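What follows is chain A.
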Amino acid sequence: ACGTKEEAPKEPGNENPVETPNEEDKETKNLVIYCPHPLEFINPLVSEFETQSGIKVEVIAAGTGELLKRVESEAANPLGDIFWGGSLSTVKPLMNLFEDYTSANEDAVQDDFKNTEGPLTRFTDIPSVLMINTNLIGDVEVKGYEDLLKPELKGKIAMADPSKSSSSYEHLINMLYAMGEGDAEKGWDYVDKFIQNLDGKLLSGSSAVYKGVADGEYVVGLTFEEGGAKYVADGAPVELVYMEEGVISKPDGIYIINGAKNMANAKAFIDFITSKEAQTIIVEKLNRRSVRKDVPAPSYMMPKEDMNIIYDEEDYVVANKNTWLEKFNDIFTDY
Partner candidate 1 sequence: MAKKRSFTFWSGVTLVIVLIFTLFIVYPLLSLFVSAFRDPETQAFTLENFMKFFSKKYYMRALGNSFKVTTLTTLLAVFIGAPLAYLTTAFKIKGKGLLDILIIISMLSPPFIGAYSWVLLAGRSGVITTFVRNTFGIELGSIYGFGGILLVLTLKLYPYIYMYTKGTLKKVDASLIEASESLGCSGIKKIFTVIMPLITPTILAGGLIVFMNALADFGTPMLIGEGFVVMPVLIYNEFISEMGGSASFAAAIAVILVMVTSVMFVLQKYVVNKKSFTMSSLRPIQAKELKGWKNIAAHVLIYFIVFVSIIPQATVIYTSFKATSGAIFVKGFSLESYRKIFTSLGGPIVNTYKFGVIAIVIIVLLSMFISYLTTRRKSTLTNIIDTLTMFPYIIPGSVLGITLLISFNDKPLILSGTSLIIIVAFVVRRMPYTLRSSAAILYQISPSMEEAAVSLGDSPVKSFFKVTAIMMLPGVLSGAILSWITIINELSASVILYTGDTRTMSVSIYTEVIRASYGTAAALASILTLTTVVSLLLFFKVSGKKEISL
Partner candidate 2 sequence: MSNSIGVKNAVKRFGDVTVIPDLSIEIKNGEFFTLLGPSGCGKTTLLRMIAGFNSIEGGEFSFDEKVINEIPAHKRNIGMVFQNYAIFPHLTVRQNVEYGLKIRKMEKKAMEKRVDDILDVVKIKEYQDRLPEHLSGGQQQRVALARAIVIHPNVLLMDEPLSNLDAKLRIEMRSAIRDVQKQVGITTVYVTHDQEEALAISDRIAVMKGGIIQQVDAPEKIYTRPYNVFVSTFIGHSNLFHGIVVKEEDGIGVQFMDGTKTCLNTLTDVTPGTKVTVGIRPEEFGLSETGILARVKNKTFLGRYIVYELDLPEDMILPGQSSIEFSQDLGQAEKLYEVGETFFLRPNPSKINVFTEDGEKSLIKDVRWDG
């Protein structure tokens, strides 16, 4: 991505104050994408898009949080056009930062993943999973959440602070609904026990989890599918487990930033990313599940039918986000 930066004379960075920042400009030949995704993830798609459209794409990479904050802070004078990444539950509260747009491929998208809100175009479908280090697990059997309470695993579980990592937050939700058999509030006594078994260890970022498990720092990790799949693909001593008590699978998205300077290009990119060929690349090269009806999951991934897929109550979850996080936090602090 960085390779592109030398040229692009009229790059947003040098936007001079005289011009009115929010004016839409169709002539621009470039596009600025804020994106937390790994390079090898972005590159194939971006270069494909560049060759097709002749638009120079510039990727600003950083943590999801940092990028979101940037979008927020730059509202008055946006320097980015597209925010690509971040799970729905993360972005929903900040929807107002993003432009309404419905991609050209909306009809091809699975019903679960339609953009009903306006700005929230779905990008891929990500189940929560357990990641297990096969070197360290020994003969301990891990099929789902229940097994995480085993004393042998005390202190060997990698879980990120849900108040810091969206993937971890998804797991919390997943836990509550899976263990509470559909009633989140019932799930808390499990969470309580589970936290005890964490033995006061709580990582501070999504990546710390899969990295930790892969490096053999932890035996089990609670993470998202692609996070682990990557390592499986790279041949690390890890395997993925889809919780038998139930797996919630949530999409992440791609969004146009309010008053993007390269609005036209942004829209073009969204259309591209949701197109069949792009989604196919994603599935084949990038260990992810497509949001389209016509693109099946990669062969080596457990097909969704074989999982015990369950659902949460979106509005209820959104409503309770803070209470739950605090509750989790309190329980954790008490041990």
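Keep in mind how these were chosen: all candidates are chains of the complex that A comes from, given by their letters.
Following the convention adopted for this analysis, a contact is a pair of C-beta atoms (placed from the backbone, for glycine too) under 8 Å apart; a residue touches a chain by one contact, two chains touch by 3 or more; residues count from 1.
The model shown is predicted, which means the values in this text are computed figures rather than measured ones.
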Given options 1 or 2, the chain of this complex that touches chain A: 1
Of all residues in chain A, those that touch candidate 1 in their complex: 1-6, 8, 11-17, 32, 36-40, 58, 60-66, 68-70, 73-74, 76-77, 79, 86, 90, 93-94, 136, 161-166, 169, 198, 200-208, 210-211, 214-218, 230-231, 233-236, 325, 329-330, 332-334
